[in-house]
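Report on the following structure.
Only a single protein chain was left out; the remaining protein chains are all shown in position.
What follows is chain A.
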Amino acid sequence: MSLAFDDYGRPYIILRDQGQKKRMKGLEAYKSNILAAKAIANTLQSSLGPKGMDKMLVSPDGDVSVTNDGATIVEKMEIQHPTAKLLVELSQSQDAEIGDGTTGVVVLAGKLLEQALTLLDKGIHPLKISDGFDRACDVAIKHLEQIAEEIDIQANDHEALIQAACTALGSKVVSKRKRELGKIAVTAVLDVADLTRKDVNLDLIKIQTKTGGSVEDTRLISGILIDKDMSHPQMQKEVTDAKICLLTCPFEPPKPKTKHNINISNAEDYNKLYQQEQQYFIDMVKLVKNSGANIALCQWGFDDEANHLLLQNDLPAVRWVSGTDVELIAMATGARIIPRFQEITPEKLGKAGSIKEVQFGTSNERMLVIENCQCTKAVTILIRGGSQMIVDEAKRSIHDAICVIRNLIKDNRIVYGGGSAELACALQVLQYADEVSSVEQYAVRSFADALEGIPSCLADNCGLNPITSVAQAKSRQLSEKNPRIGIDCMDLGTTDMKEQRIYETLSSKKQQIQLATQVVKMILKIDDVIAPDDY
């Protein structure tokens, strides 16, 4: 900030570190904010759609990730600029709420800001612009609800759900296998879904990754997979009709929590102590064994002595099972978590069809698979793939697909993708624009233009001519009164998205438009930026 001088030539120091603060006001502030936000949107623009490209992001420690997921890209870009950060949060909140459409929301916000910039150049007050956007947004949302169709999620073996999952997976690196992965995701969600309450607890779906193999080897385990192996290499590798004892206490002599000393004054006492310790181990194993358990899973570690005893007693055991896994296993097998050995009773044991240790490829890593659990309320998707990057990306893609399915279970209304919903809204908004008598008319019209940006961006990414294809789709929508005409990204010969079966959830589309408008409004309301002048 520049210094001001008073009538006597002395400078004012009004703010702390005044010389080092930067201040932007008015039009300069709007423009710099808009440009920063647009820069982010432009980065993501090429990732939109089924032919969208991936980004390679290298973290400060040299970790490489390759992704197409909007929320992940912006998160890993480590953006500094305060306005651009708003877009990052925008993408993340779409991720948190819906889980899908994170790229689209940022691109839409970028398009809206682009339009706002031209309106600002025309000299329209920024708040008039945001008022106009707001009104247009309402119109668009209403129209979306009108063109939305209810689908029967159960019909035809959940075909609709699989299609929706395929749409979500279509833009990802795993798109070649989208049908298989889509099916896995649908089965996983339906396994844990509470259809009466229309609620899906995503915590119950565990996604485990393992490099090696190929994406085709990805499979769904109707049970739990834990990245652990038996505590002793000689223990039996497979337990059928498992009765699981879930422990949250270590196989060690119990220790009082109070600080304590044991004073041993003679050899006799020492021996006694030793024997007592031994006795503890024997008792522990006996208690587990007596309850009828044939496998013990423990949250903590084992003393070597105990490990050896467990082996001798033919009781397979797993140590250092993480807390969340313990909880999942408890839910799936109907086990109760047991805090100390004295409390083991047969009723508290969990039951599972089989527990086996599986080995992958040539690597020495093993995992435990718990299958056919008593109350299958938890499932695991095991993702395989050629490299860590592919596996990570596949994990994110499946997460997106799972979110889409969950949203459909919550609300089974869909709109058609391929830019058709945006185009339909754009047409509706444009029609509304002419009814607005004040300055906002321009803003409303620009909103429609911004909505058209999405299909045009899709077309561009697929190597089509954006202008021609959008114009064609638009005119067909109007002449045929068919809001399902979009961009034929996959070159299937039809632009009717219903035939192409590109399904998107209504909630996701609504949320995208609302969130983007909200953030754009916020950015347009800032007329003054005060920041430390160091970047």
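One rule holds for everything that comes next: contacts are C-beta pairs under 8 Å (C-beta built on N, C-alpha and C of every residue); 3 or more make two chains touch, one makes a residue touch a chain; residues count from 1.
Please note the rule applied: contacts and distances are computed from a predicted model.
Note on the omitted subunit: UniProt lists it as "T-complex protein 1 subunit eta", one of the names in "T-complex protein 1 subunit eta", "Enoyl reductase (ER) domain-containing protein", "Glucosidase 2 subunit beta" or "High-affinity nitrate transporter". Within the set A:154, A:240 or A:276, the residue that contacts the chain not displayed is A:276. Checked against the hidden chain, the listed residues A:34, A:245 or A:519 yield one contact partner: A:519. Mapped onto chain A, the footprint of the missing chain covers residues 3-20, 29, 33, 82-83, 85-86, 89-90, 92-94, 96-97, 125-127, 131, 134, 199, 203, 248, 254-263, 269, 272-273, 276, 299, 323-324, 326-327, 330-331, 336-340, 510-511, 514-515, 518-519, 521-522, 525-532.
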